[in-house]
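Just one protein chain is left out here, and the rest sit where they should.
So, chain A:
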């Protein structure tokens, strides 16, 4: 019971809030001022945690957003508006959002070090503005008015704490939403995100806007606390310090941001008390951030990993299924447990389903002077399994990329159930029911299997549905973290994700790569059941000829970007042209 309550993040948060709320009852004066500063310090660190920690985009300008928030509040105050403090804080947050949007727009094309450069230059530009236009009222000594009940330091501390609790609440809700989860997916792989039907542009823009708003709120509180702030507080250096603290403490998680803010307030005071100059504190933060960067584990991440390991040692009683079931049992379950399978269904489509599920017409892709695909035409009948085979470099993966919308520059046509998809972005194709998996697994390590499947499905799944699909693909348990399962299982999870989304067509790019032959055989059986169980068509790109023979209704053979044979596996694969393409004969 006690254990359970300690594991509940909401209860834990409320407990922390209660303890922190007692601070003004115990201390007053300078210690209370410092405590308030620590609460306010959480905001910029948390915003780095969102943008860099969750979405994986380097940002070196979070204090510029804080400055924009503070500046706006100061401007409103200097102009003589006496607005309630709550509204001022909200406006401070909103003022930073357009700037977050601008940087978010830049991040649509810029990645990695380029975003580091642009955000650093943004910080430099903002710092120049704060020099040029000091915070309004600063020179006149016009102090920001907190309004009636919050003039006392205790009341203001409680206000800051309440605002922090609200922001944390909102951020956790957003993080748990589909958009919030997509931030993590974008960090792992943008292609992976789009293949789940998640628009990467929305993910990047929202994370920057939310991050800027969180920082801006911090700025509004800061100026309300101190009354006046010099523009120097929002320079390049403080932004770099906040970035480093966020990495060191793992600000992706809220407790990391809180630890970071506490450290940024407590460490200088401790050093001061010990007679050590303050810059040593910065040096300690910078140097200790290096191991955190190297391992990818900030303090909060390391703490969570340790807790997770401990809880794995005494597993929860409810249903950790044994990781592998006997093959025969599963087979019978899937034969009986679903609607009857009429083999005729697949061979002879009914009149309604006469339109092919996927038709690829005269598709060509040119890379410079190389023609990777040359007039490829393939038709995938409804509820069928079609294989695309060919030697290395035949253009198989290019074909999947083009059909799934990752190569905008193709010519020809792609139709899904008769709808022309040309010009559609990858995530819209995925939403329309054209799903794919990747040769290199892209399932997001930070999610649990269940979270990943829900994200892939795009709707709430109940436990039975999750278990059913995991049973079908022989995947790991729903609660396991994807980071903890092997690559073969991750591939099965990706396939499961494709299936729960109820696709019209599922493209499997080398699903059996790296699987031992027994599992590959099992996967083959599953693939041949997919059309009837999940009412979809499957396109398999494969090297494994046994698999192709056993599961496919039709095979298309590619070589040098052209279709060289098509038909039933037996027929197409015995074509002399095909044999020579594979064996390299003259």
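A few points about this structure:
Everything below uses one rule, namely that contacts are C-beta pairs under 8 Å (C-beta built on N, C-alpha and C of every residue); 3 or more make two chains touch, one makes a residue touch a chain; residues count from 1.
Definition applied: contacts and distances are computed from a predicted model.
Here one chain is missing from view; checked against "Branched-chain amino acid ABC transporter permease", "Methyltransferase domain-containing protein", "Alpha-ketoacid dehydrogenase subunit beta" or "Peptide/nickel transport system ATP-binding protein", UniProt names that protein "Branched-chain amino acid ABC transporter permease".
Of the listed positions A:406, A:424, A:452 or A:472, the one in contact with the omitted chain in the full complex is A:406.
Across A:85, A:127, A:144 or A:512, the single residue that touches the chain missing here is A:127.
Contact with the omitted chain, checked across A:191, A:428 or A:562, is made by A:191.
For the chain left out of this panel, the touching residue among A:16, A:78 or A:106 is A:106. Although one chain is not displayed, its contacts with chain A can still be listed: residues 56, 58, 60, 106, 109-114, 116-118, 120-122, 124-125, 127-129, 131-132, 189-191, 194, 236-237, 240-241, 243-244, 247, 277, 279-280, 282-283, 285-287, 289-291, 293-294, 296, 406, 408, 440.
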